[in-house]
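All protein chains of the complex are present and in place, except for one that has been dropped.
Every chain is named by a letter (A, B and C) in the order it is written, and numbering of its residues begins at 1.
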Amino acid sequence: MNAHSSVYEQDSNDRLQILDPDGNVRPDAEVPDLSEAELLAMYEALVLARRFDRRAISLQRQGRLATYAPMTGQEGSQVATSYALDEQDWLFPTYRDHAAKHVHGMSLTSLLAPLRGYREGYAIPDGVNVMPEYIPIATQIPQAMGMAWGFKLQGQQDRAVLCHFGDGATSEGDFHEGLNFAGVFDVPAVFVCNNNQWAISTPVERQTQSETLAQKADAYGIESVRVDGLDPLAVYQATRGAVRKAKDPGPGEGRPTLIESLQYRFGAHTTSDDPTVYRPDDAAEYYRERDPVDRLRGYLTNEGILTDERQATIEKRVDDRIQTAVEEAESLEADPDDIFEHVYDELPRRLEDQREELRELREKYGDSAFSEVLE
Amino acid sequence: MNAHSSVYEQDSNDRLQILDPDGNVRPDAEVPDLSEAELLAMYEALVLARRFDRRAISLQRQGRLATYAPMTGQEGSQVATSYALDEQDWLFPTYRDHAAKHVHGMSLTSLLAPLRGYREGYAIPDGVNVMPEYIPIATQIPQAMGMAWGFKLQGQQDRAVLCHFGDGATSEGDFHEGLNFAGVFDVPAVFVCNNNQWAISTPVERQTQSETLAQKADAYGIESVRVDGLDPLAVYQATRGAVRKAKDPGPGEGRPTLIESLQYRFGAHTTSDDPTVYRPDDAAEYYRERDPVDRLRGYLTNEGILTDERQATIEKRVDDRIQTAVEEAESLEADPDDIFEHVYDELPRRLEDQREELRELREKYGDSAFSEVLE
Amino acid sequence: MSSYADTVRENVEAAGDETVSVNQQELHDHSAETLSELTLVEAVADALYTEMSQDERIMVLGEDVGRNGGVFRATDALYDEFGDHRVVDTPLAEAGIVGASIGLALSGMRPVAEIQFMGFVYPAFDQLVSHASRLRSRTHGQSNAPLVVRMPYGGGIRAPEHHSESKEAFFVHEPGLKVVTPSTPYDAKGLLTAAIRDPDPVIFLEPKLIYRAFREEVPESSYELPLDEAAIRREGTDISVFTWGSMTRPTLVAAEELAEEGIDCEVVDLRSLSPLPIDTIVDSFEKTGRGAVVHEAPKTAGVGAEIAATIQEEALLYQEAPIQRIAGYDAHMPLHALEDFYLPQALRIKEGVRDAVEF
Partner (left out) sequence: MSSYADTVRENVEAAGDETVSVNQQELHDHSAETLSELTLVEAVADALYTEMSQDERIMVLGEDVGRNGGVFRATDALYDEFGDHRVVDTPLAEAGIVGASIGLALSGMRPVAEIQFMGFVYPAFDQLVSHASRLRSRTHGQSNAPLVVRMPYGGGIRAPEHHSESKEAFFVHEPGLKVVTPSTPYDAKGLLTAAIRDPDPVIFLEPKLIYRAFREEVPESSYELPLDEAAIRREGTDISVFTWGSMTRPTLVAAEELAEEGIDCEVVDLRSLSPLPIDTIVDSFEKTGRGAVVHEAPKTAGVGAEIAATIQEEALLYQEAPIQRIAGYDAHMPLHALEDFYLPQALRIKEGVRDAVEF
């Protein structure tokens, strides 16, 4: 058990919480101002995320998807942060933020496409303000900062940028440089650190001696908030506040915020990872009792918003959507010309030659000749 | 006037100070335990530094040295930090830390050699634990951390590493990564941020929104101290404490320390820089009244340790040493073979060929043929 | 020394008259133009000024580019004219500068980032090679990062360690980046203007050795030079000498001196290092049958290797001698006492050319 999770286990007051583990509203907590329809939509997104995760893992095991980074346990925070955005806001996700991307407008098919090997899933459809997933850790942070700065410079007061990253990412230089710029240029950005307590096999207390990740914001003169990342309503509230402040800070307030969303990585780092090698799963039980999906479900059931019937409808709808997306993703086809087409705006002579060379080889030998085993 | 310097002007209690501007011991302050001889030696090093600086600037103007980074106003802190080291400790300097290097064992000739274009000045003589100056900002920080870590791993409990850098350096990723590692591995290192309030033309309040640079240490769970960098005794005390703690931390104490030494860059960034373009010199007067050399001189005079006669002796001795060093540096000669000799432990074939090629060209055309104007 | 420098200048200007002007006329009619006599660094500042006046999206950011006008004055006067929102002193952090620029570009701005010296670009290397270069291909052509990263490169100015880097090959090897470098004030303005307007990320290398070496007439209004075309600075029949940036002038000096020995060099200033102007290289080589490349960077795996490899690939049957690489040695630039022995200069260029011609 590490320092952070034991702090966490005390359900202490050092972070924003609204629901208790069973979905009851905590004393003194105020539920964010969301309509029944909104709450149900959010819940449906959670159910979708959970079932998408399960399906993706299973597809990966069948060899139908490449390495996948599961989000079970973290989807509550993902969904809530994206719900807190306005449509015109931009999202910078990591490889784990599937649900965050989807809620902000990315189709399920797009999520699956790169896992099938197609860049098409990284295209940014018109009107969808979601960047492709960032794989090199923390590199998105200065970029998200830059985009937010650009909106401010262009007087687009109604736009904020939300940037996701993990606990491990806080150790990279890019985290530091990005947040420092954010403070200096007072940019409308919300930095969400998804502290799932592990960076692959490295627990967060080996990542830094800092007591919290939130306190790192002080080094940049920006505000921070710690929130229970397994409590979707709390995450929504914290993020919504940060987004509002980014766009319209009060007197003496800065625009940027660092949100430390305390979570736990329920499963493996990715489908290639075996956590039993490096972590005893003492903590899992504790977190599973606070499962974000069950927790919101508890709340909605308590409030009479969610019935068994509705639950069934949601599950059916969600499964259908996932099924359709899987079929779409599996019917995608790649065009080898794509290798060359988008390197530059215009194809330079050498790339043109190379495209031609490949075309000729394909013509001569057929595409199947390319699927030799290399090793 | 920027936020930091105005705070500074209050001579406030947020930093360690021992001497007042005139060299009187402040009420409640305790003078570090240094003998008269030690104090005089420290003072002599200060005088040397000040006169070395003046001489180097003048040599540069005469075209006898390349670009030089002056230290006037900052030599008090430099000398004091090096005095606080034990001989076996290591020093990581920047391009500005001439006095720090000299006090820890580097000859004056070595300081001048690179400014004449000779790498010989970057060699590390046996028994002198001073790295060559670091020019790429902040890059020394993870390295100093690594060396300190290595000493700890090897059980060399009596060794610490002291690493200098500027206020500007705190914005680089390497600062962040180095200090974070220092916290995690609890290494015996002292990080001295020479906050001279300017990074070339950029004032420290444009460098970061953080209120102090010292508080950045919290992000790494390491301790920090702010000290009046124009007060040599205060800097000595802060550094000595940090060095002791690095080697032998008390219960609950961590080894590494971040010292923010508050200074002011009296002159230009380098001899190529013209500060009148970008900074009004309102602040100069204030800091000159707190000049570290005068301040220690005031103290020593008050205490009766320094007499006019001694002052004259010191000045004479110092000038002689500088003169000798200048003569030595000006008589250095470079061997073009050196270009090739130290790239690898053993000369690979291609470098050997290239050395041969150059030798032949020199033989054929003479060395003077190489000093064509390129532009 | 100064008479030598004058010779250099005259030679270069003579050569320039013959060839650059051909180039200029195609793109730009001088007759109706107001012209200024500018140095290369002034032409850089002028390009920025002219473009910023016409396009509000353009901003300049970097260390000391504001009130100080850049350590080489390449952003002089911009701060006063355009203010601190468009001419921005950043914190001292290169990954931050380039990362921010990518984000700014994505937001609709047109950032021109300055890296103070090429030797300090490495902290930003990841942002450049992992992101700026890939954004277009990653998003299947749907997004892009139109940004310019300017940096002074090269040696010869008696600078401290790390201030003389010339590692253009690093950027040339990375797909998705364009790499250009001017060798004259006229080209500096035209290429920088084109770089700013280009939809792809451009690494703009400024030969600081010749920042102030000479003046040239530069139109006051804006004009673009193509980012992928070499300029033939001197026509010749015996050998093609390929070079760029600060090595162009010593190469031209060497060419004039070799002419007196009866060796007629064609001097090709590549200007664009990525994409390489392959056709011009090959055409010139096929005409002369001999070649040399002059660059400051270490020889091994430098851009000279690519040029030699390309020529033997495309024109082996024309090749009468090995293509000589007259380059920095495979060592780090020494401190300045030995700098002259490291950098190629007319002496070594002539020697290399003779080797190729006498082969």
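Quick note on the criterion: a contact is a pair of C-beta atoms (placed from the backbone, for glycine too) under 8 Å apart; a residue touches a chain by one contact, two chains touch by 3 or more.
If you're wondering where the values come from, they're calculated on a predicted model, not measured in any experiment.
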Relative to the complete complex, which of the depicted chains are touched by the chain excluded from display?
A, B, C
Of the candidates B:Arg54, B:Arg317 or B:Arg350, the residue in contact with the absent chain is B:Arg350
Determine which one of C:Gly69, C:Gly119, C:Pro185 or C:Gly236 touches the chain that has been left out.
C:Gly119
Listed residues A:Glu75, A:Asp97 or A:Glu172, member touching the removed chain:
A:Glu172
Which of C:Arg86, C:Arg134, C:Lys208 or C:Arg271 contacts the chain that the document leaves out
C:Arg134
Contact with the hidden chain only, please: which subunit A residues?
66-67, 95, 114, 116-119, 135-138, 168-169, 171-174, 199-202, 206-208, 272-273, 277-278, 332, 334, 336, 338-340, 343, 348, 350-351, 354, 358, 361-362, 365, 369-375
Contacts of subunit C with the missing chain: which residues?
95, 119, 122-123, 125-126, 129-130, 133-134, 137-138, 161-162, 167, 169-170, 172-176, 274, 276, 297-298, 300-306, 308-310, 312-314, 316, 319, 321-325, 330-332, 359
Using the document's contact rule, name the residues of subunit B that touch the chain not shown here.
119-120, 122-125, 131-132, 136, 139, 141-151, 153-154, 161, 173-174, 176-178, 180-181, 184-185, 338, 341-345, 348-351
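As a convention for this text, only the chains that are shown with their structure count from here on.
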How many angstrom lie between the centres of subunit B and subunit C, each centre taken as the mean Cα position?
36
At least two other chains touched by the same residue of subunit A: list those residues.
173-174, 176-177, 180, 184
By residue number and range, which residues of subunit C touch two or more other chains?
91, 93, 95-96, 123
